[in-house]
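The other protein chains are all here in position, but one chain of the complex has been omitted.
And then chain A:
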Amino acid sequence: LDSRLPLVIFLHALTPAAARDEFQEELVIRPLHSGDIYASFQFRTLWDTDFLQEGQKVSHYRLFPKSLGQVLSKFSVRELHISFSQGFWRTMQWGQPFIPSPPGAELWVWFHDTVSDVDGNWKELTNVLSGIFCASLNFIDLTNTVQPSASFKPLGLGNATDHRFLRYATLPREIVCTENLTPWKKLLPCGSKAGLAVLMKSEKLFHSSFHSQAVHIRPICQDEQCSSKAWELRQTLNVVFDLHTSGQGKKEWSLFKMFSRTLTEACPLASSSKVYVDITDNPELFELSPATPLLGQAVVLGDRRTYSVYDLSRAETFGQLRSFNLLLRDMLRPLLHAERYVAGFGLQTGEIHTVIYNNHPYRAFPVLLMDSVPWYLQLYIHTLTVTSKSRDNKPSYIHYQPAKDRHRPHLLEMLIQLPPHSMTEVTVQFERALLKWTEYTPDPNHGFYVGSSVVSALVPSMVAMRTNFTQDQPLFSSFVPVKEESSYFVRVYTEPLLVNLPTPDFSMPYNVICLTCTVVAVGYGSFYNLLTRTFQVDEPSPPLSKRLANLIRRIRGVPLLT
């Protein structure tokens, strides 16, 4: 150990002082007015170093990706902006994005003013970037490159504004897919293993209305006087999830629903890891859980907006389950509503589930549920179960009239007490009957309809109502007579059901009659033979000549041959 110590000191003296770099990650979630949701990821790496310094080659990379650093040095790039987008940003429906981008691929680069052959550098740069991002950026050549004179001024430091050093190209035809996302994710310090990047699963990200990933590299000032410069690498990913495609039509979003993952930890290499949720339009728009006391305000795009902030570097954000799943729920909640569906598989049996929701926070009230099920779905009333909050809830009144085949349907009426703020599920099993072939509709595989269930209830009202009848009430408030002051009558209809029944083969009536009667006739024939005939020894019949001779002899009256 003693002999190696001078060597260690010598090596330590040779390496330059370690450059300071810093990594921040953030996610902004903004529910949009159309019911869609906009999520924007930004990963920023800030590095105190100078790629363009002559003679000194940067070789020790920590948080900054080496491939991009080498690109910057080799091609003397001052600013690099590249974006890949799928879909078109609909400004009228969604507002303004944080980081705008055109559909397809877009690349614009400011070269350093020491570059002599900008076009040559541009060509090589596009080829190298095409390899890094697995995109066909090599299609960028002089035929689709321009040098804008006023539009794309440098976004970072830089006083040279000679537009000969700017190159801008777009490939609108470029398609973005998982092969582009994977190398983009690899550029992050934590990769896709920790922090916010674990949410980036391509099955969900590409099943969206708009998806855009970008890399922006520029030099910036570290402080107000600009005494020291640093390189900033921002990787951004903007995605808009559609209400109907990803949201199943329900204005209820969560991290799990959007990305099929939840957050378990912040990136250990990040100095700050935060999630922002835009709550400027609340509390009318949505309800946010888990609740957070942290609030932030920011002026974005000329508008002052308020955000709920979740700090992922604090352990209590993840709660007991070590998992952070944000939940945004629509505030519109009617006090009483019901759904109905058929469960089970196959054409023999099934189960009708009726789910009734009581959304009143503290009042329980009874509802009357009426079900009329056609006779060809034979209900089994002994399988009727009513559960509320996973406990048995026995109805106080049941009226059941079973069906008579081809005469009348089932009628089931029940009075159920709904506990406050709960979901009550009523299930009953049924068996499907095989009908006569003439009783099927012309399109039997469409299925048979079961009428809606009717839920009738007196719902407690927030507002006292007048019971006396006045003439000057508008029509829409005077349909149902008001008998009580504190509750109003409401009737909720569930969905009708479409149930498939087993079908016979409709082309077969004649064949079936023939075949079945054949089998019955085989039985009849065998029994007839055994019953009417007796066993006899089989004497072979005499040959034709002998029979003819016997016939003649019989006519003559002469004894017969044997």
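The definition used in the following text is that contacts are C-beta pairs under 8 Å (C-beta built on N, C-alpha and C of every residue); 3 or more make two chains touch, one makes a residue touch a chain; residues count from 1.
By definition in this document, contacts and distances are computed from a predicted model.
Participant: Name the omitted chain as UniProt records it, choosing among "Kinesin family member 1A", "Phosphatidylinositol glycan anchor biosynthesis, class U", "ER membrane protein complex subunit 1" or "Aspartate aminotransferase".
Facilitator: From the listed options "Kinesin family member 1A", "Phosphatidylinositol glycan anchor biosynthesis, class U", "ER membrane protein complex subunit 1" or "Aspartate aminotransferase", the omitted chain resolves to "Phosphatidylinositol glycan anchor biosynthesis, class U".
Participant: Touching the absent chain in the whole complex: find that residue among A:L435, A:V450 or A:L497.
Facilitator: Once the missing chain is taken into account, the touching residue is A:L435.
Participant: Quick one: which of A:T280, A:Q401, A:Q473 or A:S486 touches the chain that's been left out?
Facilitator: A:Q401
Participant: Pick out which of A:S227, A:Q320 or A:Q536 touches the chain that's been left out of the picture.
Facilitator: Of the candidates A:S227, A:Q320 or A:Q536, A:Q536 is in touch with the missing chain.
Participant: Using the document's contact rule, name the residues of chain A that touch the chain not shown here.
Facilitator: 345-349, 375, 378, 380-382, 398, 400-406, 410, 433-438, 502-505, 508-509, 512-513, 515-516, 519-520, 522-524, 526-527, 529-531, 533-540
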